[in-house]
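I have a structure I would like to understand better, so I am pasting it below and will then ask my questions one at a time.
With one protein chain held back, the other chains of the complex are shown just where they sit.
This part shows chain A:
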């Protein structure tokens, strides 16, 4: 099943460029919490937020693990989607920080950045971080932030796109403005 630019554009159209983001941060601020999270977490200072290139490589590598095996065109899809999401927003900052942290842990536990790991090791790394069992939370623990900004960022883009939806049997998934006709049609 081929993901296309149209899917990336659709995912973006569904979620908006700066995402839950600005809003996520705003709500946190409203509640008097530290909106940006504690950037990096361990205070060692060597986890500067990831640059565009690293975010793209890392998310594409994680997508290879969290997307179904026969999804193709993943790199273009992730690229196209990130074109809209990596703006100057608080959400983009959250993504950069979570990616930096995920890579830092990968280097320390597995000797290489996420994108350089073997897919099976990458999968294991995500689980060791705890992103599989964590509930997403933009202001939470490392596991919760990796789940929010990395794993669910990718899953949201995928399953809100027509191609991702169609794999499940819904070509007009929630979040995708796929018109007011598909609900009337019977199964093909």
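As a working rule, a contact is a pair of C-beta atoms (placed from the backbone, for glycine too) under 8 Å apart; a residue touches a chain by one contact, two chains touch by 3 or more; residues count from 1.
By our rule, contacts and distances are computed from a predicted model.
Asks: What does the UniProt entry say the missing chain is called, choosing from "4Fe-4S ferredoxin iron-sulfur binding domain-containing protein", "Glucose-methanol-choline oxidoreductase", "Dimethylsulfoxide reductase" or "Helicase conserved C-terminal domain-containing protein"?
Replies: Not shown, but named in UniProt as "Glucose-methanol-choline oxidoreductase".
Asks: Quick one: which of A:59, A:117 or A:151 touches the chain that's been left out?
Replies: A:151
Asks: Which residue numbers on chain A touch the omitted chain?
Replies: Touch set of chain A with respect to the missing chain: 14-16, 18-24, 26-27, 29-31, 65-69, 123, 132-133, 135-138, 148, 151-152, 155-156, 158-160, 165, 167-170, 172-187.
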